[in-house]
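Single-structure report; data block below.
The complex appears here without one of its protein chains, the remainder shown in place.
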Amino acid sequence: MNWIDLIAAVFILIGGVFILIGSIGLIRLPDFYMRLHAPTKATTLGLGSLLMASMLLFTSNNDYFSIHEILITLFLLITAPVSAHMMAKAALHVKTRTREGSKGLKVRDAAQNRSKPEEG
Amino acid sequence: MLDWALLLVSGGVCIALILNLWRLILGPDLPDRILALDTMYINSIALIILYGIHMGSPLYFEAALLIALLGFVSTAALSKYLLRGDIIE
Amino acid sequence: MEANPKFRLLPMPTHSLLLLVVWLLLNNSLAPGHLLLGAFLAVGIPLLVAPLQLAQPSSKRPLLAMRQVLLVMGDIIKANLEVALLVIGPLSRMQPGFVAVPLSIERELPITLLASTISLTPGTVSCELSEDRRFLYVHVLNLVDEQELIATIKQRYEAPLKEIFGC
Amino acid sequence: MALLWILLLPLLGTLVPLMAAKQGRSLIALLTAIAPFVALVLLLLVAPGVFNGQVLATSFNWIPSAGLDLALRLDGLALLFALLILGIGLLIILYARYYLSAKDNMGLFYAYLILFMTAMLGIVLSGNLLQLWFFWELTSVSSFLLISFWSHKSEARKGARMALTVTGAGGLALLAGLLLIGQIVGSYDLGEVLASGDLLRNHAAYPIALVLVLLGAFSKSAQFPFHFWLPHAMAAPTPVSAYLHSATMVKAGIFLMARFYPVLAGTELWFLIVSMTGLMTLLLGAYVALFKHDLKGLLAYSTISHLGLITLLLGMNTQLSTVAAVFHIINHAIFKASLFMAAGIIDHESGTRDMRQLNGLWKYMPYTATLAMVAAASMAGVPLLNGFLSKEMFFAETLDQVTLGSLSWMVPVLATIGAVFSVAYSARFIHDVFFNGEPIDLPKTPHEPPRYMRVPVEILVALCLLLGIFPAYLVGPLLSLASSSVIGGELPYYSLSIWHGFNLPLLMSLLAMLGGLAIYRNRRHLFRFQALFPEPDAKVVFEGAVQRFVAFCALLVGKLENGSLQRYLFLLLLAALILMAGPMIDLNATQGHVSQLPIDAVTLVGALLLGVSALATVLLNRKRLVSLIMLSVVGLLVSLAFARFSAPDLALTQLSVEVVTMILLLLALFFLPQSTPKESNPRRLVRDLSLAGLIGGVIGTINYAMITRPLSSISDFFLENSYSGGGGTNVVNVILVDFRGMDTLGEIAVLGIAALGIYKLIVRMRLYMPSTNSQGLPWSPDKHPVMLAIVSQSLLPLALLVSVYIFLRGHNQPGGGFIAGLITSVAIIQQYIAQGVDFVKQRMRIDYQWVVGSGLFIAVLTGLGSWLFGRPFLTSWFDYFDPPLVGKFELASAMLFDLGVYLTVVGATLLILANLGKLTTSHSPAIKEKG
Amino acid sequence: MEGLYSFSVGLLTACGVFLTLRGRSFPVVVGITLLSYAVNLFLFSSGRLKMDGAAVLGASQSYADPLPQALVLTAIVIGFAMTAFVLILAMRSRADLGNDHVDGRLPPSPKDQK
Partner (left out) sequence: MLMQHLAALPILLPLLAGCLLLLPPLANNLARHRAFALSVGLLLIAVSTWLLLVTHNQGTQMYFLGDWKPPFGILFVADRLSSLLVLLTGVLVLASMLYATGGEDSTGLHFYPLIMFQVAGINGAFLTGDLFNLFVFFEVLLIASYSLLIHGGGKQRTQAGMHYVILNLVGSSLFLFALGILYGTLGTLNIADMAAKVQNLPEDKLALVKAGGLLLLLVFSLKAALLPLHFWLPRTYAAASAPVAALFAIMTKVGIYSIYRVHTLVFGPQAGDLASLAQPWLWPFALLTLVVGMLGVLASPSLRMLAANLVLLSVGTLLLAAALESPAAISAALYYLVHSTLISAALFLLAGVIGEQRGKPGDRLVAGRPLSQPRLLGAAFFVAAMAIIGLPPFSGFVGKVLLLQAAATTTEMAWMWPALLLSGLASLVALSRAGTTLFWRVSGSNPTSKPAGALQLSGIWLLLLASPLMVVFGSGITDYTQEAATQLFDAQQTLEFILGSGDR
C-alpha cells in the first residue's frame, strides 16, 4: 500500500473523530449555548481533514490536481460562524434556558435586548 | 487500510447522524433543533465525501458543495423565523 | 442600475480575483479555455451583483491580512482540539458564561470578521451585537478569567483588523 | 316532392309572422295564413292519388347510422289528419286575429302556432318512426310555448310545465317503444313496420313495446290517469285550446294508436289496456265535466271524455268500431273546436268564463248563442247533427262487444251512463250560459263579437249540420279511406244513413237524452253531493309532488356531498387501496427472481433515520415548525438515498428543491397558526391510521414485487445514443433536454404557470401579520442582522459562479439548467432574507414575470429552431469546436434549451418568493390588479 | 436491500397518506410533500436499484437505468410547483375564510360529533 493512501487514511480518521465528537457534544452538553460550540467547531476541522484526504486521493488517482474540495472548506469557514451567530441570536431572542451556574447572566439579559451591559 | 478507515469513519458519521436526529427529536427548544439540523447537513457532507472517496468518482463533489450552501441558507432562514417570523421582509 | 450611477468595469476587484481562482478550482484546470471563461465570469458576475453590495472598506495591508488568516487557521485547529477535549471530558469542570466584549471598530465588515474569528476560535461563540455596535456578546464554553479573555480577543484579533482596514 | 313542400311551407311560414311582427295585426294574420293555405291546396291536389288507393311517399337520407330518415308518407289516415290540422288551423289563425288583444305579441303567437302546425303535420306525414318521434316531441315543446304564452300568469307557467313534463315523459316512453319496434323489425321505416305485424305481435318484447307506445299515446291524449294536465292547459289563450286541446294535439295520441293499429292491435292485451283505459276516461271526463263552473274547464273534461270514447272504440278490436273511432275523430274535432271558439267569444265579450256569473246571454248575443247551442247539441249527440251519427255507431259497437264474456253487458251500460252525463253537461253549457236568468256582475256588458271572429265558428257549425244530414256524400269517401288505412285491409259493410229504424242504439240515445236532461234538472242535489268531496287541484298536487321530490334529492345530495375534503380524500384513497390490493392478492410469490443487493450498514442507518424522521414528522405534526424541520430532514435523507443509488442529478435537484420548499413553508407558516388543534376524534384517527397503514403496506409490497423482478426496458437505447445522438455523456440530462425534451418543456411550463397563478393569489391576498410569536414574545427589532447581511452578499457572487459551473457541465456531468437555476434563486433569496425585499428591489429592477416568459420563450424557440432544418420540434443540434489555445468545447442547441429552463426556474421561484415576501411590506400589490 | 428500500417507501407513503387526511391545510401540505417523496422514490426504483452506476458515460462500468431518473426529475419539479401553489392557496384561504381548515369552515366540535 502506498504512503498517500496511508496519509489519507489518517486524515480520514482524524476527520471522523472530530465529526463524531461534535455530534457527541451536541447530545452531551447540558444547554443550548454550550452545545452550539461542539458542532460549529468540530465540524470545520473534521470536514477539513476529510477534504484534505479526498484532495490527496483524487490528485494521486487522476492525472489532474483535484483541489476543488478547498471550496467546500472555504464555504464552511465563511458560513459556519454566521450560522452559529444566527442560531445564538435566535436562542437569546426566544429566551432559551441556560444551564444554572453559568456566569454573566446579566450580560446575557443585556444581550437579549441588545442593550449596553450594566457594569459590575 | 484506506477502505478500513473509510468503513470505520462512515460508521462514525452514521452514529453522529443518529445522535443529531436524537437531538432533533429531543429538542427541547427550537434552537436546539435548528442546531441539530445544521449539524446533520454538515455530517451528510462528510458522508457524501466519504462516499465519493469510496467510489473514487468526483460525481458527488457538487452535492457536497450544494449542501454546504443550502445548509447555511436553511439555518439562516430558520433562525430568522425565530427572530422575526417573517423571513423575507 | 441606479444604485451606483458611475459605471466601473471592475466594481469589486478583489472579488473578481477570488472568482477567477474559484472558477479554476471548480474546474480543476488551468486550460486557456477555462482561464478565458473564468476571466469573463470574473468580470461579468461582479457587474451583475455590484448593486447588491454595501460599500465596505477594502484591506489596506494585504500581507498583514495573510498573516492574520494563517494565525486564525492555527487557532482554529487549537480550538478544535480544546473543544474536543472539553466535550469528552467531565462536564462539571466547565464554567460556561457570557461576556460582553467592548468594540473599537464600527464598520460592518471588520465587525463581521471579528465575530467570525471569535466564533471559530477557542471555546467562544459570538452571540449578539448590541444595538449601537459597541459591544459584542460572546458565549464562552469554559470561562476562567473574563478580563483576560477580553484582552486576548482585543489584541490578538481586533487590533490586526483595525490595522488591516485602517480604521 | 309535393309532400315535402306540405311540410316545408309551414316550417318556413314560422318565420313570416316574426318578420312581419311590426305590421298591422290583420296583415300579420293574412301573411301568416298564406303558407298553411298553400300547403292545404297542395294537399288537396295530391289527395286524388290517395283516394285512388296509392300511398304517396318520399324519403331522403338524414342520419342513416341512426336509422333516421326524412321520410314522408301520405295515406288515408295521414290525409284525414293533415286536412284537420291545416283546415282548422287556418280557421284558428283567423279567429286568433280578433281574439288576441293589442298588447299581446301577435307575431310570436303566430310563429308558435305555425311551428306547432308543422310539428303536427310532421307527425301525421312521417314515414319513419324516429322522425315521427322527432315531431312528436316538437309538438310537446311548441305547445309548451303556446300554453305559457301569457307567461306572467303563474297558472300559465305551471300548466305549461305540467303539460310538458307529462307529455315529455310520455314522449320518452314512446321513444323507447319505437326504438324497440325498430330493433324487432330491423328498420324504422313505417312501411316496413306496418308490414310486419305478426312478427311484432309474436315477439317476446311485444308487451313492453305496446305498453311503452301506449304510455306515449295516453299521456298525449290525456287518458286516465294522465288526464290531469289537460284542464290546466286551459290557461292558454282560447285559440290554442281550440286548436291543440280539441282538434289536433290531443288527437296525436289517438293518431298514434290508429297508426300502429295494424301491427299492435288485435290482441287481448291491446283490448284490455286500451278499451278499459278508454272507458274509464270516458266516464270520468263526462262526470267531472258537469261540475265545472269554468266554461273551458267543462269543455276540457268533455274533451277528455270524448278522447276516452275514441280510445275505447279503438280498443274494441272490431273493424266497425275502428270506423266509428275515425268518424268520431272527425266529428269531435269539428264541434269541439267550434265550442271552444264560442267559449272564447263569450269570454272575450263578457270578460268571464264562470257559468255562475254567465246567465241569459241569449239577449245579448243571440247569433253566437245559436251557433254555440247547435255545436253543444252535436256534442250531446242530438239527431241530425254529426255527433249523433258517430255516437250511434259507438253504441252499436258496444252492444256486440263480447271480449269480456259474461260481463260484456257492462260495456253498453257504462257507455250509456257516459252519454247521459255528456248530455247533462251539454245541457248545462246551453242553459246555464244563455238562459237561466240574468247575468251576475259581469266585467263587461256582453255583445256580439266582430263579424269575422264568428266566421270560423259559423263554418264549423255549418259542417256539424251538413255532416249530420248528408254524411254519406260529404264524409263517406274520406272516412272509408282513413279507416281502411287504419284497419290495413278491406272495410266491413257499414251505412252512414241517419235512420236505421228503431233499434237498441236509438233507444240508448233516447235514454241518454232523457237521463241527461233529468240529471241537469235536478243538478242542485248532485252539486250538493259533489260538494261533499274536496276538489283536488291537480296543479297544486303535481307541483307539490315535484317540490317534495326535489327537496328529497337535495337532502340526498347534501348527505353525499357534505363538503368535507377528508371524506372525499378518504374515498379516493380507499378506492386506490382496493384497486391496487385486489390484483396483489392474486400474486402468489411477492419476491421475484432477481438477485438482490446486500444491505450495508450506512444504508441501513440511512433507512432508519429516514423512517424515524418521517414518523417524527407525523407524530410532531401538531407542532408545525418542528414537523417542518423534520420534513426537511426527510428531504435531506431522500436526496442522500438518490446519491446512494447512483442518481447524482436527482440528489442535487432534491436538495435544492427541498430547501426552497422549506423557505416557502416558513413564509406560509408565518401567516398560519403555529400549532394544529386536536380535533380528530379517536374513531377518525383509527380509520385514517388503518387506511394509511394499508396503503403503505400495499405500495411497499408492490414496490418490492416490482424491483425484484427482471426488467428489460427501452433505456439501453438512451445509453447507447446519448453521446452519439445527443452529444452528452450525462444520459439523464440528455434524456431531459433531448430524448424527452417535451416532458421538460411541459415541466417548466408547469413551473411558470404555477408562478403566475401564485402571483394571482398573492395579489389579492389580505393577511395580517402576527405581532408576537407563538410564545407571545414580540419579534426581535433587529430586521437584518449585520453579519448575515455581510456574509450573504459576499456569498452571492460565489453562488452565481457555482450555478454557472453547474449549468455548463450539466450536459456531460451531473447538473444542468434546473439545478443551476435553483442555486441562483436560492442565492438571491438569501439576499432577500438578509437584506429585505425593498433593498433588493431598489437595486435590481427585474420583472420576474418577464424572466419566466422569456425562459419559456427561449425553450420553445429552441425547439422551433429545428424547423428551419426541416426536422421535428426539439430536434437537437450539437457540434465540437477546437479553436487554437481555447481548447476543445461543445456547442449544443440543448444548452440553449437548458438556458430556457434556467431562466424559467429562476423567474418562477423568485416571482413566488419575492412577492410572498412583499406580502407584509407597506405597499400592497393590489394596485396592479386593474387590467 | 430491495426489501429495506420498499419498506421505507411504504412507510413514507403511509405517513404521507395519514397527514393528507388531516383537517388543517398545513399538515395536509406536509403530508402531500411526504407522499411526493414516497412517489419519487417509488418511480425511481422502477428502474431497479443500482449502486456505483451513475448514468454518466465513462463514470462506471454498468449504468443504472437513466430513464426513471429523468422522470423523477420532472416529477420533482412538478411536485414543487404544485406544493408551492397549494401552500399559497392555503394562505389565501386563511385570508379569505378566516381559518386554516381545508373545508374553509371549522368542523363541529368533538362533543356534538357524537
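So that you can tell them apart, the chains are marked A, B, C, D and E in the order they are listed, and the count of residues begins at 1 in each.
Everything below uses one rule, namely that contacts are C-beta pairs under 8 Å (C-beta built on N, C-alpha and C of every residue); 3 or more make two chains touch, one makes a residue touch a chain.
All values reported here derive from a predicted model rather than from experimental measurement.
A.B. asks: Using the touch definition given at the top, which of the shown chains does the missing chain touch?
C.D. replies: Over the full assembly, the chain not pictured touches D, E.
A.B. asks: So which of D:183, D:318, D:357 or D:436 would be touching the chain we can't see?
C.D. replies: Checking the options D:183, D:318, D:357 or D:436, the one contacting the hidden chain is D:183.
A.B. asks: Which one, D:9, D:56, D:175 or D:453, makes contact with the chain that was left out?
C.D. replies: Residue touching the absent chain, from the options given: D:175.
A.B. asks: Taking the full complex into account, find the residue in D:356, D:444, D:521 or D:764 that is in contact with the omitted chain.
C.D. replies: Considering all chains, including the one not shown, the answer is D:764.
A.B. asks: Among D:30, D:141 or D:767, choose the residue that contacts the chain missing from this document, as touch is defined above.
C.D. replies: Only one listed residue reaches the unshown chain, and that is D:141.
A.B. asks: With the missing chain put back, which residues of chain D would touch it? List them for me.
C.D. replies: Touching the chain left out of view, chain D contributes residues 61-68, 130, 133-135, 137-138, 140-141, 144, 148, 151-152, 157, 160-161, 164-165, 168-169, 172-173, 175-176, 179-180, 183, 546, 549-550, 553-554, 556-558, 560-561, 563, 565, 567-569, 571-573, 575-576, 579-580, 582-584, 586-587, 589, 592, 699, 702, 705-707, 709, 711-715, 717-718, 738-743, 745-747, 749-750, 753-754, 756-757, 759-761, 763-764, 849-850, 852-854, 856-857, 860, 863-864, 866-867, 870-876, 928-931.
A.B. asks: Could you please point out the chain E residues that touch the chain left off the display?
C.D. replies: Where chain E meets the chain not shown: residues 16, 20, 25, 28, 32, 35-36, 38-40, 42-43, 45-48, 67-68, 71, 74-75, 78, 81-83, 85-86, 89-90, 92-93, 96-97, 102-104.
Everything below uses one rule, namely that only the chains that are shown with their structure count from here on.
A.B. asks: So if I look at the partners of chain B and the partners of chain D, which chains show up in both lists?
C.D. replies: Expected: A, E.
A.B. asks: Looking at chain pairs A-B and B-E, which one is connected by more C-beta pairs in contact?
C.D. replies: A-B
A.B. asks: Averaging each chain's C-alpha atoms to get its centre, pick out the one most distant from chain B.
C.D. replies: Using the mean of the C-alpha atoms as each chain's centre, the farthest one from chain B is D.
A.B. asks: Can you give the whole-Å distance between the Cα centres of chain A and chain E?
C.D. replies: From the centre of chain A to the centre of chain E is 33 Å.
A.B. asks: Using CA atom averages as chain centres, what separation in Å is found between chain C and chain D?
C.D. replies: A distance of 75 Å separates the two centres.
A.B. asks: Where in chain D do residues touch at least two different other chains?
C.D. replies: In chain D, residues 644, 648, 669, 773, 780, 782, 785, 787-788, 791, 794-795, 798, 802, 813-814, 916 touch at least two other chains, as defined above.
A.B. asks: Out of chain C, which residues touch more than one other chain, so two or more?
C.D. replies: 22, 26-27, 112, 115-116, 129, in rising order.
A.B. asks: Which chain E residues qualify as touching chain B in the complex?
C.D. replies: Residues of chain E touching chain B: 52, 54, 56, 59-60.
A.B. asks: Enumerate the contact residues on chain D facing chain E in the complex.
C.D. replies: 563-566, 569-570, 573, 594, 596-599, 603-604, 607, 610-611, 614-615, 617-618, 621, 624, 627-628, 631, 634-635, 638, 641-642, 644-650, 653-654, 657, 660-661, 664-665, 668-669, 671-673, 676-677, 679-681, 688-689, 691-693, 695-701, 703-704, 706-708, 711, 713-715, 718-719, 722-723, 729-732, 735-736, 739-740, 743-744, 746-748, 750-751, 753-755, 757-758, 761-762, 764-767, 812-814, 818, 908, 912, 916
A.B. asks: Where on chain B is chain D touching in the complex?
C.D. replies: 10-11, 14, 17-18, 21, 24-25, 27, 30, 33-34, 37, 40-41, 44, 47-48, 51, 59-60, 62-63, 65-67, 69-70, 72-74, 76-78, 80-89
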